[in-house]
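Every protein chain but one is kept in place in this view of the complex.
Letters are used for the chains, namely A and B, taken in the order the chains are written, and counting of residues starts over at 1 for each.
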Amino acid sequence: MQGKNIQSRKWLHLLLNEAGIGLIFVVLCGLFAAFVPNFASLNNISNIFTQISINTVISTGMTFVILLGGIDLSVGSVLSLCTILAGMTITNKALPFPFALVGAVGASILCGMICGFFNGFVAEKWKVHSFVVTLGMLNIARGAALQISGSRTIFSFPAAFNAFGTMAVGGVPVIFVMAVTGVSLGHFVLKKTVFGRMIYAIGNNEEAVRLCGHNTRKYKISAFVLCGACVGVAAVMYMLRLNIASPILGAGFELSAIAAVVIGGTSMSGGKGSLVGTLIGAAIIGVLNNGLLLIGMKDFARQMVTGLIIVAAVVLDTYRVRLSRLFS
Amino acid sequence: MKKFLLCALVVSLLCVSTSSLAAEKKPVVGLVMKSLANEFFKTMEEGARKFAAEDGTFELIPVGMNSETDIDTQINAVENFITQKVDMIVLAPADSVGLVPSVKKAVDAGIAVVNFDVTLDKKAIADNGLPEDFLFVGPDNTLGSELVGKYLAEKLGKKAKVIIIEGNPGADNAKQRKEGFMKVVDAYELDLLESTTAHWETEEANTVMTNLLTKYPDVQGVMCANDSMALGVVKAIEAAGKIDKIAVVGFDNIEACQALIKEGKMLATVDQFGPEMAANAIKVGFRILKGEKVSGWEKTPVEVVSKETLR
Partner (left out) sequence: MDKIASPRLLQIDNVTKTFPGVKALLSVNLEVRRGSVHALLGENGAGKSTLVKIVGGGYLPDPGGSMTFDGAPYAPSSPYDAIIAGVRVVHQELNLLPYLSVAENIFLDSLPRRGPFVDYRKLYSETGLLLSRVGLDLNPASPVELLSVAQMQLVEIAKAISTSCKLLILDEPTASLSSRDAERLFGIVRALRDQGLTTIYISHHLKEIYEIADCLSILRNGEMVTTRPVSGTSIPQIVSAMVGRQLDSEYPVGKTPASRETIMEVRNLRFDGNKYPVSFSLKKGEILGIAGLIGSKRTETVRAIFGADRKKSGEVFIGGKKVDIRSPADAVEAGLSLLTEDRKGQGLVLDMTLANNVTLAAPDKVSRAGVIDMKAERLSARRLSAELDIKTPSVDQLVRNLSGGNQQKVVLAKWLFKDANILIFDEPTRGIDVGAKYEIYLLLWTLLEKGKGILIVSSDLNELMGICHRILVFSDGKITADLERGDFDQERILSYAYQNYID
């Protein structure tokens, strides 16, 4: 038949569906590269990579939760708590370095997972909206971080640890490599595994999945645990990047993560979205922070422009969805 | 959360007041702090507690907030202290205007009020019928930043290229610290490349500094409005491999920065003797209770901390 026509339609659909936001990203980068000296320099690009890494990993976890129609407001506080536990472990003089390192990473991820489990379990067991539970967790984790640390910043990590954080693999910062690895793993899980399939299905129609004989509760709690694990990893990345652990860090991280997910085209009501989008969403935020400062825009103007572009990206996205429907 | 804090406050007040009644009726001092999440205020509160324990002649009731901008909790705390008829309220206002009416109420109720850390707004004081030279005990933020700025400028010489990393726009101490830095910029004819906020935050300061280094690779000095931001700035410079070329100063003298100064990665910071500040305010308060007339600005010391002054 009109095989060629169908094929080109399919490509157009794919482009609009998956790469629509990427187009916006490319245009943005093009504009900055054209008008801002040094924007396209290798050094600056590497800086941007470093700057978006933490948000990318948090957003990866957040994407799973939002795909299920939930939300996790506690990521910033939990991240702070994770750094405190990991920081206390790694600076513990009684532990030889390799053990301290493994212990710190383990403590961070485990702490994130436990907080995530709490969020998911309470939300599912008592049918409380995750907005409320995680708002509670936001306070719980912050309080715990302050309590445990005596509200003090932890520093003086082992030199090898700090040195690893500034390393680059072929010009690419090591923490960005970690972030990309995380996103890729997440993408694989979402698109290729039964677990990912169930996340999408539950986000679209939980009752149908339940009546198919699946334990939807298990999947939903798992998504929160996974999000917590991502936060634990992000906490280690934070420590690699800034070499401190502090009970006051991470305030507002949840908003950057949600912004990245939403700009990336994931629907807040669940069921639709992808990690490719989330990665691009995080990149857009990072590029804006960087480019607008390099242009020489002042604080308040920068804040307003960033806000406007977030809204514009999401509005444009609705047109993209309409267009891609036409070609589906 | 606020409600919870309030309940806890009321309960603790009840316990304290009954126990103090049973005892020999020591004077009661209510201490209203800013965010205890901030290391600086935390040490300040601990200093006050230590002073109270050592002194032993008065009862101290400290109250802290969740965040630096939590005005409601502070107002509630002051009003509760009024109801409880404490003898003295020592207040570090989260908002220099919003707290003035509550202060007026406390003064009218015959309570000695000592304003410390951040000064109350002059106009608001006048509007609420309080004396214009209402007592303030606190460090001179402007002087502190000017001192540390001078220390930096002396090191770099005239016309050096510098960047200022500001605190939260709108916060009084952020304004004052910037003012002090600006005095130095004028006095030494420094080339101010950029002055921008990082909202007191380490990660944001790191991002901002990294990006500014791309724009201004030849910057020589950075003045940060607090030490948390200085941490991020130093890290950014370190990552860019310019730690020997760029000098950084901060403000607050937190432990993590002391370590950086010792290592030579950071030039200096300002100590405003936080642990003693609340204690000093309480001491001034007792002078009032004894009948002395104290007004105007009782300055507490500020001091530059550098490699030489650190043990």
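Before moving on, here are some points about what is shown:
The criterion applied here is as follows: a residue touches a chain if its C-beta (ideal position, glycine included) is under 8 Å from a C-beta of that chain, and two chains touch if they have at least 3 such contacts.
If you're wondering where the values come from, they're calculated on a predicted model, not measured in any experiment.
One chain is not displayed; in the complete assembly it touches the shown chains A. Remark: the omitted chain is touched by one listed residue; of A:Val194, A:Leu255 or A:Met304 this is A:Val194. Touching the chain that is not shown, out of A:Val27, A:Val102, A:Leu211 or A:Ala312: A:Leu211 (per the contact rule at the top). Looking at chain A, the residues touching the absent chain are 6, 9, 192-195, 197-198, 200-201, 204-205, 207-215, 271-272, 326-328.
Just so we're on the same page, only the chains that are shown with their structure count from here on.
In whole angstrom, the spacing between the mean C-alpha positions of chain A and chain B is 34.
Contact residues on chain A toward chain B in their complex (touch as defined above): 38, 41, 43-44, 47, 50-51, 54, 139, 142, 146, 150-153, 155-156, 166, 238, 241-244, 246-251, 289-290, 293-294, 296, 298-300. Only residues 1, 36-39, 42, 169, 194, 196-197, 201-203, 206-208, 210-212, 214-215, 228, 231-232, 235, 238-239, 254-256, 259 of chain B touch chain A when the two sit together in their complex.
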